[in-house]
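Of the protein chains in this complex, one is absent; all others appear in place.
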């Protein structure tokens, strides 16, 4: 039984970690911290947890964590983990970091995409990008697991086999994302105000999005030449879910079997990647609706002969495979237990 | 390991039974029938089950069921179980019936509310109304478990403690329901067409709803004098969930502690009824959103001194506690295992 | 051409006033004030007004209003009009007040429902409750028009003919409301945060709601004995619209024709009240979806013989007939022009 602490438990990522870990057969959540809700019952902030747990939010206290925990999930805002993670490691704790602070290998990227200089560049080599489909072996022994961003996960899982196989023009890769409102976090803003967000489609951060850095980092490690990602999210009228529609242009004529081969080659044994390309019904291609509440990433494709285009589709639940579920998957890998432990949700039809 | 057959597995209730039973540690789904989808993979109809099961829909064949199953869930349309259930019993199978066909004790009610004469009145005495909170002991040994209607479950669980305690005027009990679209089933209609259903509030079957019969039957068994239920649903813009707002008029002055006593007296040890009455945050009273994907029914109340009114609120997921989850709860009771087995979902925040 | 000033133009009521008045053939909006957006283009706050107007928000300046306006709409928060309205009147301006500050005749109600003592009780006699269906003649010459609350409008229009006719038990009138998120105003809160509000049904202010005071005031003026209103709103997943489901208990046996007579007697010539009771299709009874973007209030009913109940349904767009549209209707009455001027929207099918 691994004893778990969650730092930053009052946000949505913290909420999803609690949902998964409170029922995890090999884990026990012993501490949950929050800055604004110290002393409150966790279920007062996350009403789904009523009758599930009597935990209260506690302040962040290193000695207590050292005493009560083996592993810490840091669900801190970006920039909030940089200094925290080294202290946790020094205290002998394992760390799975949900922020972006240890995802990037190139120091300049922090300045360019996040606007600050990394205070612990020496630690970056100890951090493994927590995408099991690409880094399973390294995760097993990682000191720091740096969990991927939700949109980055969908983009990378859609593109990795194709980029690895060198099938497409690396300068014209369009990732057009449709994203649910939970991705924006628990803090109310004008853009997330129900009357403003409901029933619209809003392009946002369509240029220069921070996730470009990690997407390019991971894809560049797979292929022979660096990619340029065109990355643009849109806020749509749902709470959970991301669909990445990826438009690419093959270097030469391709056929369905080429793509099947690339996808199956990488994902054939993956427990949480499903290949979705059907001929009947409304769900022939990936739709995040089908993945809600699960750790699955559904990947599909179509070839457009008219425009010489290869479309890839990648759908997931941004809270689960896009964040907390993937983090628990990494924890399972580290514990050496079945990777699907605590993550065996089937999803819902309908929801 | 109990071997399960599901009759009528292509509808939404069948879908939810599959979701719960495919992961149930003590159950194995061996057969799923469907009239329109014989030969198709179950996951072609329920896309959430891709990679979860390789079952195909089969025709309804008594010999096969007898050979492969111990227990049958009949997720048939109303009227479709009347003749089926006796045959299943005769074949030595246990039956949990999701239709209304064995819920009512009063034969006249079938004619009045459903418009047909019951073909097997002699079997009704063998059927137990599958609401564990009222009939747990009888369910243990029931030949037929007749699962309650979704709206009936919310109404009964909201009202039972109050009616039992004799606290309110029995002729003026208003149950105003707000219901998600999954309650209407999987068949597209004009009323369920997304452009028509989205973003509205539509009163429907506001008078003479069929669930009145079972609600009054169950409540009358608890109190001393028969109740008259004013029962009116409204279709709202969500997929899963029912909120029953119950307006009642106390016979004499009541206080919060009277209601707490009645509710705790009946539900204090119930694993799937939560009492919800808080002072802070957006979820002070039951909201079906908080129960989505779970087997919980959340019950709360307020006293309105101005109008001498007692409000009760009862929220649940119509697919789970309102149908398949409750049926699995009944199965667990029959199997003599922990009642929450396979039903330990925490729900989501947010969803 | 009447010259219009709008005080408080950056909120949602201000937005709706602008939508209607900028296209009104007899009105010219000359000034729009806002505290937080002075100097900004109105279309920066209300993006629908791009290319429609080049107005900018200005500070609230009495001399400027006196010079440029004939009539002021005060879309101020409750409590913000008490002192403002007398000053506007003293400056020779006509006033249509959107707040609650001049709606109530009983001084005690301000203390009980709003928590403050009215600073200008001497002005209350000059204020007319701006519901044309009840006060058309008085509105024509009113110094102050005090526009009704959105939920109050739906409740009163549903109940007025029945209460006037003395048909129902006056102590057991249940008004169960389903309300869109725009009713909560333009300021983001946790409860209006899209991930929290989406896809739920949330009871709120179910006891002691402020609108009870005005509903009872107006209904008491119609009948012989005072009514007690049981009034409880629910937040649902839509932006615009209110459905009031009104459950009443007739004193004696009633028939459809009794209700038709009462409704037609009061609303037969009303331009903005439609009687809705059909036998076919999904919209047999009022649904706020059908009134979105219009000044209509749709009223319908059903008789429940089983429970001796009369149900009334009243649906409207809380922004239009529930606020700004009704205010413009009052302005038209004051101007002596066709009451429907600038309000001739048909609504949408679908929306």
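Which chain is which? They are A, B and C, in the order written, and residues in each are numbered from 1.
Here is the rule we go by: a residue touches a chain if its C-beta (ideal position, glycine included) is under 8 Å from a C-beta of that chain, and two chains touch if they have at least 3 such contacts.
A quick note: this is a predicted structure, and the numbers were derived from the prediction, not measured.
Chemist: Using the document's definition of touch, tell me which of C:4, C:31, C:262 or C:290 contacts the absent chain.
Modeler: Answering carefully, the residue with contact to the hidden chain is C:290.
Chemist: Determine which one of A:108, A:137, A:255 or A:304 touches the chain that has been left out.
Modeler: A:304
Chemist: Using the definition of touch stated at the top, determine which of A:47, A:80, A:132 or A:241 touches the missing chain.
Modeler: Only one of A:47, A:80, A:132 or A:241 touches the chain omitted from view, namely A:241.
Chemist: Give me the subunit A residues in contact with the hidden chain, please.
Modeler: 171-172, 174, 176, 178, 190-191, 195-204, 206-208, 212, 228-232, 234, 236-239, 241, 243, 245, 247, 249, 281-290, 292, 302-309, 311, 313, 315, 350-351
Chemist: List every residue of subunit C that touches the chain not included in the displayed model.
Modeler: 12, 15-16, 18-19, 22-23, 44-52, 182, 199, 239-240, 274, 276, 278, 280-281, 283, 287, 290, 292-294, 296, 298, 319, 344-351
Chemist: Kindly note down the residues of subunit B that lie in touch with the hidden chain.
Modeler: Looking at subunit B, the ones touching the missing chain are residues 12, 180-182, 184, 186, 188-190, 192-195, 197-199, 237-239.
The rule we apply is simple: only the chains that are shown with their structure count from here on.
Chemist: Please flag the chain sitting at the greatest distance from subunit C, going by CA centroids.
Modeler: A
Chemist: For subunit A versus subunit B, what separation do you get between their C-alpha means, in angstrom?
Modeler: Distance between chain centres: 36 Å.
Chemist: Centroid of subunit A to centroid of subunit C, CA atoms only: how many Å?
Modeler: 46
Chemist: How big is the gap, in whole Å, between where the Cα atoms of subunit B centre and where those of subunit C centre?
Modeler: Roughly 38 Å, centre to centre.
Chemist: Can you pull out the residues of subunit C that are in contact with at least two other chains?
Modeler: Each of 190, 195, 197-199, 237-239 in subunit C touches at least two other chains.
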